[in-house]
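Note that this complex is displayed minus one protein chain, with the remaining chains in position.
On to chain A.
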């Protein structure tokens, strides 16, 4: 596609801190290259704001390669913007046309409180992982990789679940603010492997309990999360989580 430049109107959520009341603010950016990423466009805007003596817009970003899960903008009604299987940092400005108005909001969920502007606190995810998203391994020499036979299809499915980068787009897209896609990816990832077996039951029980404590909603299988996930985590993992939960729930003491 041919390179072009564009002028854009941005409607960005500005909020000083967690306790203040935020509001949308309009900005205009000019001469934006179609080859820029969405975050680079925000860098340009922030340079402009700093130059004008205004407070730059706070937003989360880290690797800018689509693999860390830090960026988190809700762009024109879609977490990570209009492209499928994509993160905000990998969203290129060629997704937009000259003269477009783009609305940018933070993730919205009670469990993801806004820290500032477009940044939200996603530490709830960390606490869910701490509640059970691990395996216990004895220290010592590394075990030979072939010591534990794992079926190829199981390994592939586990890997597909492990692709989750914990960005929280599933929660942002869900009408119930449910974290079930995230949680199920973590539970599936380990439940499919022999290494996950020792904590299999306590893992799912503890992680669901922590998810409820953090204030996420419950799953109604609408499928919005799967469609917005940058790593295309399958909705099937939620069904597997449900099965794991029932078995653990009725057989654990």
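To be clear about the criterion, a contact is a pair of C-beta atoms (placed from the backbone, for glycine too) under 8 Å apart; a residue touches a chain by one contact, two chains touch by 3 or more; residues count from 1.
Convention: contacts and distances are computed from a predicted model.
Colleague: Given that one chain of this complex has been left out, which of "Sulfate adenylyltransferase subunit 2", "FAD-dependent oxidoreductase", "Urease accessory protein UreD" or "Succinate dehydrogenase / fumarate reductase cytochrome b subunit" is its protein name according to UniProt?
Modeller: "Succinate dehydrogenase / fumarate reductase cytochrome b subunit"
Colleague: Sort through A:37, A:72, A:158 or A:177 and give me the one touching the missing partner chain.
Modeller: Checking the options A:37, A:72, A:158 or A:177, the one contacting the hidden chain is A:177.
Colleague: In the whole complex, what residues of chain A lie against the chain that is missing from view?
Modeller: 11, 24, 74, 76-78, 103, 105, 108-111, 173, 175-178, 205, 208-209, 211-212, 215-228, 235-246, 249-250, 252
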